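What follows is a single structure, and I will ask about it in a moment.
With one protein chain held back, the other chains of the complex are shown just where they sit.
Take a look at chain A:
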Amino acid sequence: MNVLILYASNSGSNYHSAVTIADILAQKHRVVIKNASEVQISDIEKAKLIVMGSPSWMVNGEEGMPHEDVLHIMDALQSTRYSQKKFALFGCGDKRYTFFCGAVDHMENFVKKIQAKEVISPLKIDGFYFQLDESIKQIESWSKKLLKAL
């Protein structure tokens, strides 16, 4: 299966998560990993599964929003219907903020809107850098579940 891992990252935590997920999915699938700023519509078209990850930050005065580059992709695709595409969502956040991993909730709404299928429940990582061992274990375990679900 062609898999696109599309991520946005500020401090690097979503990047590390994306690389970890890619390593596990690559055991059985053809995986392309791309920063959201470099993703073209054709990349989305080629992939059967899109794994999408974003930090949650304040954007235009609203808290818990997806990264601007992820928002651009969602805006560009929002009127398309992708009933044949599979999605899996992840995000790094921090429970000390009001909207913990708010970006993941926005991405879930987007997946529903374009009528695509969300393969497994999304992964929300709390304080990636502050509990690295646990975070990486959590990402690995979620990636293995995703691999099994495909």
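In this text, contacts are C-beta pairs under 8 Å (C-beta built on N, C-alpha and C of every residue); 3 or more make two chains touch, one makes a residue touch a chain; residues count from 1.
Everything that follows uses one rule, which is that contacts and distances are computed from a predicted model.
Enquirer: Can you tell which of "Small protein yjiX", "Translocation protein TolB", "2-oxoacid ferredoxin oxidoreductase" or "Energy-coupling factor transporter transmembrane protein EcfT" UniProt lists for the chain that's not drawn?
Expert: UniProt lists the chain that is not shown as "2-oxoacid ferredoxin oxidoreductase".
Enquirer: Looking beyond the chains shown, say which of A:1, A:76, A:132 or A:149 touches the absent one.
Expert: Looking across A:1, A:76, A:132 or A:149, the contact with the absent chain belongs to A:132.
Enquirer: Under the stated touch rule, tell me which residues of chain A contact the chain that is not displayed.
Expert: Residues of chain A in contact with the hidden chain: 9-13, 15-17, 19-20, 23, 37, 55, 57, 68-69, 94, 96-97, 127, 129-133, 136, 140.
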